[in-house]
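My questions will all concern the structure given below.
A single protein chain has been removed from this complex, and every other one stays in its place.
What follows is subunit A.
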Amino acid sequence: MNFVIVLLALLGSVWLLAVVEGWTTTGRLRPAAPLLSGLAHLGRESIVPRTPDRVFFETAPVLLLIVAVLGAAVLPLAPTLVIADLATGALFINAALAYVLVALIMAGWGPNGAYAMIGGWRFLGQLIAYAMLIVMPITAVAMRAESLVTTVIVVSQDGLWNIVYQPLGFVLFFIAAMALAFRAPFDLPTAPGELGGGVDAEYTGVRLAVLRLARLTLVITLASATTVFYLGGWHGPLLPPWAWSLIKTLAVAVSMLLAGRYLPRIREADLMRWCWTLGIPLALLNIIVVGLLVLVVP
């Protein structure tokens, strides 16, 4: 039952995010647009490029969707509303989202096209930049909760959310999450206007529809992870727990969208340099500060 509810919540959030995305880009609020656009994709011809690596080409969009849903499976909407409350939840989400890279390499290599391939390999470089900034802030979150269980992490924030307790970790995680979701300004693998769509370039029709759905699901999963790790998860007054989870998740997702709209695309070399020379020392500092707080403050 939890599985169906979480899946529906995920789908609903994706729809809302798509509506907001359409609103910010076209200036018109059209609630039916994502559905119509999806149907239009289903009706179009789904072209297979010449001499593709067919297995990769077909698998990539589906794999991206599966890993986004798997990541969401360990994130609780309410104390008992979680698909799998794993003992290693905070590690599992990293494991699931590591396969975003695999899916993008497949999508890059599969169609046998130059732009797609460059996009795919670019994401590998992007991973080397952001990976530590996902893992190290989560380490500090787990240190405070003294657990990797996501529901325990939310309970540990009762009274004081992690965004206040470890603001540095939140900032680093938020930026790294945007890089993982390859949203602007970190949309190097797709890079519209420069790579002609990159990993998206050779996909059309139903395959493109799945790819777009997967990308939006990934954003929601990462926004939900930010909510669980830093914004107190289901905690909040008056409204039921699941409502707070959804409101916070959507707020984070929309803020990611807006941050991307007003920032120019970052260069791969700059991203790598800033992540390693500034981001990782700050993440280490965050771990030290949280460690001291955990030991000193009861």
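By our rule, a residue touches a chain if its C-beta (ideal position, glycine included) is under 8 Å from a C-beta of that chain, and two chains touch if they have at least 3 such contacts; residues count from 1.
To be clear about the criterion, contacts and distances are computed from a predicted model.
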{"item": "Name per UniProt, for the chain absent here [options: \"Branched-chain amino acid ABC transporter permease LivH\", \"Anti-sigma factor antagonist\", \"NADH-quinone oxidoreductase subunit J\" or \"Acyl carrier protein\"]", "value": "\"NADH-quinone oxidoreductase subunit J\""}
{"item": "Among A:L8, A:L35, A:L124 or A:L263, the residue in touch with the chain that has been omitted", "value": "A:L124"}
{"item": "Candidate in contact with the missing chain, chosen from A:I47, A:A87 or A:L239", "value": "A:A87"}
{"item": "Residue in contact with the excluded chain [from A:L148, A:I163, A:A201 or A:I287]", "value": "A:L148"}
{"item": "Options A:F56, A:W161 or A:F186, residue touching the unrepresented chain", "value": "A:F56"}
{"item": "Touching residues (missing chain, whole complex) on subunit A", "value": "51, 53, 55-56, 86-88, 91-92, 94-95, 98-99, 101-102, 105-106, 109, 112, 121, 124, 127, 131, 147-149"}
